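The complex appears here minus one protein chain, its other protein chains still in place.
A, B and C are the chain letters, set down in written order, and residue numbers restart from 1 in every chain.
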Amino acid sequence: MFNLEVSDPAKLLFSKDDSLRILEQLITIRKFEEKSIELYKSGLMGGSLHGYIGQEAVAVGVCSQLNKDDYLTVTYRSRGQAIAKGASIEKLFAEMMGKVDGYCKGKGGPMHITDLEIGFLGANGIVGAGIPIATGAAFSAKKKGTSQVSVTFFGDGATNQGVFHEALNLASIWKLPVVFVCENNLYSEMSPIADMVPNEHLAERALAYHIPAVIVDGNDVEAVCKVAQEAIERARNNGGPTFIEAKTYRQQGHMFGDAETYRTKEEVNEWKKKDPIQLFTNKQIELGYITDELVEQLSHEIELKVEKAYQFALNSEQPNYDEIFTDVF
Amino acid sequence: MFNLEVSDPAKLLFSKDDSLRILEQLITIRKFEEKSIELYKSGLMGGSLHGYIGQEAVAVGVCSQLNKDDYLTVTYRSRGQAIAKGASIEKLFAEMMGKVDGYCKGKGGPMHITDLEIGFLGANGIVGAGIPIATGAAFSAKKKGTSQVSVTFFGDGATNQGVFHEALNLASIWKLPVVFVCENNLYSEMSPIADMVPNEHLAERALAYHIPAVIVDGNDVEAVCKVAQEAIERARNNGGPTFIEAKTYRQQGHMFGDAETYRTKEEVNEWKKKDPIQLFTNKQIELGYITDELVEQLSHEIELKVEKAYQFALNSEQPNYDEIFTDVF
Amino acid sequence: MTRQITYAEAINEALDEILRDDESVFLLGEDIGHYGGVFKVTKGLYDKFGGDRVIDTPISESGFIGLGIGAAMTGLKPVIEIMWIDFTLVAIDQILNQAAKFSYMSGGQSKVPLVIRTQGGGGRGNGAQHSQSLEGLFAQFPGVKVVCPSTPYDVKGLLKSSVAENCPVIFIEHKMLYNTKGEVPEEDYSIPLGKADIKRKGSDVTIVSLSRMVQFSLNAAKELEKEGIDAEIIDLRSLAPLDIETVIESVKRTNRIVVVHEAHTTFGWGAEIVSRVQQDAFDYLDGPIIRVGAEDVPIPYNLELEKEVLPQVKDIVKAVKEALYIEVK
Partner (left out) sequence: MTRQITYAEAINEALDEILRDDESVFLLGEDIGHYGGVFKVTKGLYDKFGGDRVIDTPISESGFIGLGIGAAMTGLKPVIEIMWIDFTLVAIDQILNQAAKFSYMSGGQSKVPLVIRTQGGGGRGNGAQHSQSLEGLFAQFPGVKVVCPSTPYDVKGLLKSSVAENCPVIFIEHKMLYNTKGEVPEEDYSIPLGKADIKRKGSDVTIVSLSRMVQFSLNAAKELEKEGIDAEIIDLRSLAPLDIETVIESVKRTNRIVVVHEAHTTFGWGAEIVSRVQQDAFDYLDGPIIRVGAEDVPIPYNLELEKEVLPQVKDIVKAVKEALYIEVK
């Protein structure tokens, strides 16, 4: 019923420059995520850290096709999408450290990153809860007649929440400009999604609402770009919602400290071979668009940027106690 | 994708006696419902009255295939299923009047009829809420290794509640012996279901959970019997859940007092021509199994029984004030 | 110019004016459009403003409240009807984990100007799932305002202010008040949230209540007057914000106080009033503060039992006498 969308190995989808920009984004997220682990280990943040390493191509593929004023809702695992949508890594680190220069002045934390200036309506700690909210932003866009599109990212496990069902139905009957992006990384926390649904492809679920659905290799950034671009165009042209299931894998545990007893090292290693950044880098090198050296240089520059942002966050102040009582309403 | 299941007009599905018994049940529900309107008009009950006239064939068709110890959850519109499952009409009327001889000692009312002795686990005032509960009873049966089956009745509109989705998925992955009976009477309260879902057939929704689904003429009692029997047999033999969409129509308003501005008299009259009791009576007469006189006599006897039950309820006492504080836990 | 109109009509007028004056407002709910709502509160608005402004929804409370949140965050002002307050429980994550927390979690970036209109309370024999008084539940959560109007005048003026707020407001009407009449000016007016209203001046005892219990308290005051007891009746109008100052000021004059609500007594919101009064006016109190609330049992169906469970005028009279040590418990 479904064909896995993949890119053409023999040629790039975008120009050399655009491809490089995409690679840069991928690496930025990766470096940011690696630094986040250091941050967490240093005891500089509260709560839990839900990493995105391995899934970067989904965020970058989708967000690269969006305008600044398009809307997004995401989950606790969301710094990747934030960066891809254009968020400041300074403010992200600062928020993770609970500092006053953070996106939410340190009051939200990593699970609640919000940046209204880039349409980033808010990360969510409740599985599935962002899905109807993004649908509502799409409702706004349609009602106001802007051509904005709303996208919501969620995991495979979220498709078992009641609101998922309710929101998809609403989006369908009202033909709202929303794109549902399901990042199927095979697990919801420690539970294999295969045990939790009867469906091989979660995309099947969208068909029950008459929503066009595709499955895509979520580690193939170009393939993601392509299906996202089609979905977004459909939404912008009043064609209603689309469901994208991106098959991917998180290379780290669900959260830092996860014992990962539910999967084998072999499985993880197999997927590491399909690392989205490696794949895209290799392709560009093979096709002669970039060189190893260029990539190394790029990585190094990004590392410096990330380090600088980290230092900025470290030096940012604690929020004032007065902040406790502001923003309640 | 779906074929509407109907019965063979040229012959009866069951023996003469069994067919007569089914007719008797249909008429009993009809008479009970008619009397309920009188009850309501007399100011003898609180709350609202949600009538079942026109949908009787669904309750009778399904429940006639169940054993006494099979489980059922239902909605506010549930005296029909109760009678079909073998409930006492005395106790039903008494509960509607809030009397001490009612099923719930007058504390539950028409929306909460319960009769554990016949597996009638409880009617529900919250749309969709009974669906996971019936799924849980099925879970019990499976776990205990009894061959009991659990059935849940709900309306078309209930398929838009989140728990519907969650329960169907659970039933599917755990292969539970539950039958989902969706009575599609075209409206949820005053809203046409056609405006509220993209699906022509709600049965489609079940396929998203890999649950076998059928659509059936809900005014054709024999057709309902047949699909119910298949579903129940599947459940009893460890074949897991089935979804039955019964296409039917409520001939009265959603509740007593409904202005019915959302549909035309013509529409109602068209459906009255497809009255399930009339259809089944006519078929039996045409095939020479029964006569007009017999039906009239039967109707008369049932009317007397219903009247007697009504009088019983009228004469039943108010519950004692002490009952306020019992049964809380 | 004032005229006598009903509470339902007053709400209808407020909605009419709000829809007329503010293009960003739209109504969302079940059967509120063409049918005008099951309590007829939105009657005529669909015809006047069209299906784009007065929108019928599927039975998906989580879904459409979530959608309302997304719409509110992106520039619209949804006024959502939840038909019975009891049904908010299927959607309470969206109300209390999402709408109530977004402003705070985002450091003040996301505002959710969303009004949820609903109706609560008992008195009609609707049974345990359709008779609850849940204002105190919502008031436990910072981030939502909770308004409970008692008269046609108040309901109109408070609804207009509620829609003008830049935060989520739970606006709780009472099913038994819809048909009560009162004076409402023809001129435009609104009533700010957070100002209690002294519905009767008195010197012997302060009675604090809201919603339907205000009229009961006024009736009790009439009874008490016959016995020479002069009660002051304070209508809180909202629980959040809570105008405790008006209560304290009154108690300092009367030295006796009775709190009356339809919610269950134990853990009911009356306890908050008690706590604040004993804290801020300890030395003014001539005796314990008495609470009058529903018995701590689900609301029974039987109308006589229901009456016994819910506070009645006689219970208020008795409590006042107890507070004045005229009658001993």
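Heads up, the rule we're going with is that a contact is a pair of C-beta atoms (placed from the backbone, for glycine too) under 8 Å apart; a residue touches a chain by one contact, two chains touch by 3 or more.
Since this is a predicted model, take the numbers as computed values, not measurements.
Among A:Ala87, A:Ala158, A:Cys182 or A:Ile277, only A:Ala158 touches the chain left out of the display. From the options A:His50, A:Arg79, A:His112 or A:Lys283, the residue with contact to the chain not on display is A:His112. The hidden chain makes contact, of the residues B:Met97, B:Leu121, B:Val149 or B:Ile277, with B:Leu121. The hidden chain makes contact, of the residues B:Glu33, B:Glu56, B:Glu90 or B:Glu166, with B:Glu166.
Among A:Gly47, A:Gly86 or A:Gly239, only A:Gly47 touches the chain that is left out of the view. Across the entire complex, the residue among B:Tyr52, B:Tyr71, B:Phe153 or B:Tyr310 in touch with the chain not shown is B:Tyr71. Within the entire complex, the positions of subunit C that touch the omitted partner chain are 62, 86-87, 89-90, 92-93, 96-97, 100-101, 104-105, 127-129, 136-137, 139-143, 239, 242, 263-264, 266-272, 274-275, 278-279, 282, 287-291, 296-298, 300-301. Considering the complete assembly, subunit A touches the hidden chain via residues 45-48, 95, 98-99, 104, 106-109, 111-112, 124-129, 157-158, 160-163, 188-191, 195-197, 259, 261-262, 318-319, 321, 323-325, 328.
Residue-level contact of subunit B with the missing chain is found at 71, 73, 102-108, 112, 114-116, 121-122, 124, 126, 129, 131-141, 143-144, 150, 162-163, 165-167, 169-170, 173, 326-329.
The rule we apply is simple: only the chains that are shown with their structure count from here on.
Centre-to-centre separation between subunit A and subunit B, using Cα means, comes to 46 Å. Mean C-alpha position of subunit B lies 37 Å from that of subunit C. The geometric centre of subunit A is 42 Å away from that of subunit C, both derived from CA atoms.
Shown for subunit B are the residues in touch with two or more other chains, namely 160-163, 195-197. Counting partner chains per residue, subunit C has residues 57-58, 60, 62-63 touching two or more of them.
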